[in-house]
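The complex appears here minus one protein chain, its other protein chains still in place.
Per-chain numbering from 1; labels A and B assigned in written order.
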Amino acid sequence: MAETSVENSITPDHKGNVVSRFVWTYVFATDHKVIGLQFLFSSLIWFFVGGFLALAVRWQLAWPWSDMPIFGHMLFAESGGQMSPGFYNMLFTMHATIMIFFVIIPILAGAFGNYLIPLMVGAEDMAFPRLNMLSYWFMWPAFACIILSFFMPEYGASAGWTSYPPLSVFQGDAQSLWLLAMVFVGVSSMMGSINYLTTIIQMRAPGMTMFRMPMTVWGMFITAIMQAFALPVLTAALLMQLSDRLLMTGFFLPENIAVNNGVATSGGGQVLLWQHLFWFYSHPAVYIMILPAMGMVSDIISCFSRKPLFGYRPMVYSITAIAGLGFIVWGHHMFISGMNHTLAMSFMVSTMLIALPSGIKVFNWIGTLWGGKLQLTTPMLFCVGFVAMFVIGGLSGIVMSAPPVDIVIHDTYYIVAHLHYVLFASSVLGVLGAIYFWFPKMFGRMMNERLGKIHFFLTFVFLNGTFFPMHFLSRMPRRVADPYIYEGLKDLLPLNQFMTICAIGMGLTQLIFVANFFGSMFFGAKAGRNPWNANTLEWTTVSPPPHGNFDVQPVVRRGPYEYSHPETDSDFFPQTKTS
Amino acid sequence: MNSKANPSNETDATNGGLDGGSHGHIELKYQPAVPVPKGKLAVWLFLSTEIMFFTALIGTYIVLRFGAPEGSWPTPGDVRVLEWLGAVNTFVLICSSVTIVFGMEAAKQNKAGKAKSWLFGTFVLGCVFLGIKAYEYNSKFEHGIHPGTPRSLLYDRADLNYLSAVKSNLDAEILSLEKEKTALVSESVVPHDHDVLDTLVLIRAGLVQWTQRTVGEAENPMMRELALESLAHQINPRTSNPRVEAYLASENADVKNQIAELMGQQETVEQDVREMQERIDVLSEQLKAEQDDARKPDIESELSAATEASKTAATKATELVDLLTPLENRVSAYEQFNGLHEGLNEHFHLKLPMVIPSGNTWANTYFLMTGFHALHVLGGLVAFMVLLMLRLDRSRAGLMENVGLYWHFVDIVWIFLFPLLYLF
Partner (left out) sequence: MNETDAINRDATGNSNTKVFLFVFLMLCALTGISFWVANSYLMENRVVGWSAMMLVSVAKALLVILFFMHLWWERAWKYVLTIPALFMGVLLVLLLVPDVGYRYLTYSKDRRENAPKPVVSDTIDVNPANYEIR
């Protein structure tokens, strides 16, 4: 219940009237749980904004140039509700930007990282609570920039979320706002990652050795390392593009490029340089968007299989390997960019190597499930769904890692299918599972199981209905407002309409989640300290945890996955329990 | 397994640190993995991210610098870089690194006053560094070496783009000066800078329009190139370019020959005009004096023929003047401007577009790297100011060490930037 966490997290010296209490609790919150929830709520709001943009994209692809319900007439009254091709560009650009930078990364690293790391390692708070507060504050200038960019003449940045120059340099002002927003998000993530690393390295409870940490913490730890190393490069690149736009430098512009308004730029720069710097961050970002989910899924699967996680150390090593390899594969996004071919070959090999640790992880999840006393609760369903969907997304990824294949399917819906299987069908399912799993800890009440299962099954069916057919569209170019102007693509219209109907269904299904979420927050069954009979430290304290997290000093005596341990009668063995 | 249950290193347990520790709840014990305070660990992590940030900037420099066409990167002289000033700045930063180290040592020994004076020394040295940097920036801005909007003054090659840029730049300047002049005249103030205007007009006539004509009429592409190159050379000579200088000299000789030839023609024509005039005078006298009506038409026809011839000669004379003016302009431009070793821009404090191959890329990377480095120096100075307000005894030695770590990192960045930007 929200009230309880409010009560618990204000410090004694800030008891005043309602307004100042609100301000001190939510604006100047330094408690990691409040900040985690702030990240959670803002990400969920943006999740729906991004979802709307996706539905608008789907609408255009299913019924091109027709009047979109509600919004069509609001925005494009003079053209009879037809969106413009530029508006379509804005839609897919902002959809990707919001989903990646405002939803998945903040919800994984910001919300769950903040909420779970101190609880799981047995710390009273983050290492630097005020830095933590700043890292959430820095999200707001980014939000402001993006909201403002929607009111620009071009309705928002529209150079694609990859923002390739020279196109992006000659876009309108919304692009500058986009760049600024990304800088702010980057600074926020960087402060967060330094905080997480310090907390995990220095503030583990006695007995919590590195190899007794839950996989969630490992996922967050490796993610934080990746962010710390990759983000500064993106920040530098963003600032350079910003200066290309505002100060007329030419880092990413070729010699004497002439554009339609006649400005010949002062050049000598390289367009490829942007792609290198951008993907040096944004490929690791792909793993930043999935490793924490993998960690949480590992915990949840082990808990509901009532079995130790199969191969804990290989899981840790494979996460580390994915992260390490993730830094040397970025070139596979650039196979057709005109880069050095020999370099492309080396990127192909390293990309294919990533299949190994990913395969180990999938194998270990299945090994964990095998022979377990499965409890098919909602979080478990989402996590099993995650594993299944990750296999599909991962396999299509291996297919396209070979340049000869990629040259054919680059920038087609096959790629779109792949990335949505990894980002939506894997990461978002993992996130939803984690919300169902840790909701009792966050709010002290259980979420409704029946609604949760309906939510899962409908989401699962609709997401496959939306994204699986995209695998067959490897001849349909992405980022084209009306592909059906090409004679050879006309036959794809019915399939696209089917996908759009599924997408709308998927969007409506999420309303069940919203209802369940807010309903359970106030009317859910009370949850005790440990409703799932799980082992990790956060379940030893009250739900929701008070300020300072623990009422007794946690002392860790074993690893996090001692389920069905022969030495105890109960089927779980909390990390702090003396035997 | 239970052996690790009792933490042996309870002394290493740290509380909230900067954030004032726990309030109202039990104080938890931890087992840190590394034997350093949280703050120092975080600073080291932050420095790791900073390494990546500057790696990206230096990587950009390497890509643009070494990907530039062979031999096209500007020399320090081209872009007004003084190597020794960079060396001085390196020395200043090294000194500041030493002073902050001594400051931290003093703080560790609880000598707060000494620590503060060392820190103040560091602060002053940081300011000196920024001052020298500002001087360097200013000397580049003064010469128009900076990225600009909509386009900077630096051009990669002397081509038609460049020519039209010079022309429009010059026209705009002349227009504004003329306006200013008329405004001054209307206020009956004696304009004092009309000599600048004259210079600009001469540049337009004798250099730019001439080059434009040469480029338009030359059939040999090498000649076009030479003409454009010579224009760029006269505006902003990079190094001594014997090829262009020889071209200019030989062209000047040729132009002078043409002038001499035209002058000869002009003399002849003027002679003709004078003769015709005399003849017309004589004939009109005759016409007046003549009583015999029968002879009048003959004289009249002779007169009209003479008038016609005179007119033709006069036309030819004006034509010759038209031909001569640009040539004379060219010669006077050559005589006035060719001796200037520093070029027109420098000598007359003009800001005409310049040709510095890869000059823009140089300016972009230079200002990018030194700019972000200077911002980091500025950040360090702010931290110093905060520290200077505190009492720097033993309890603050950790804080001083953290700030010192950052400052040393800034020094290391400069250690790499100095050779890359000044000496390569």
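Keep in mind that, in the parts below, contacts are C-beta pairs under 8 Å (C-beta built on N, C-alpha and C of every residue); 3 or more make two chains touch, one makes a residue touch a chain.
Since the model is a prediction, treat every value here as computed from it, not as a measurement.
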What shown chains come into contact with the chain that's not displayed? A, B
Option from B:82, B:218 or B:324 whose C-beta touches the chain left out: B:218
Touching the absent chain in the whole complex: find that residue among A:180, A:213 or A:233. A:233
Pick from B:72, B:117 or B:169: which residue touches the chain that isn't shown? B:72
Touching the missing chain, which residues of chain A? 225, 229, 233, 254-256, 267-268, 270, 272-273, 276, 280, 327-328, 331, 339-340, 342-343
Considering the whole complex rather than only what is displayed, give the residues of chain B touching the chain that is not shown. 11-12, 14, 17-18, 33-40, 44-45, 47-48, 51-52, 55-56, 58-59, 62-63, 66-72, 83-84, 87, 90-91, 94-95, 97-98, 101-102, 105, 108-109, 156-158, 214, 217-220, 222-223, 226, 229, 238-239, 241-243, 246-247, 250-251, 254, 357-359, 361, 394-399, 401, 404-405, 408-409, 411-412, 415-416, 418-419, 422-424
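Keep this in mind: only the chains that are shown with their structure count from here on.
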Just give me the whole-number Å value for how far the CA centre of chain A lies from that of chain B. 46
Listed in rising order, the residues of chain B that touch chain A in the complex are 1-2, 4-7, 14, 16-19, 22-34, 38, 41-42, 45-46, 48-50, 52-53, 55-57, 59-60, 63-64, 67-68, 147-152, 154-156, 161, 358, 360-361, 363-365, 367-368
In the complex of these two chains, what residues of chain A are touching chain B? 11-13, 30, 122-125, 127-130, 190, 194-195, 197-198, 201-210, 228-233, 235-237, 240, 243, 247-251, 255-256, 263-270, 273, 277, 280, 546-558
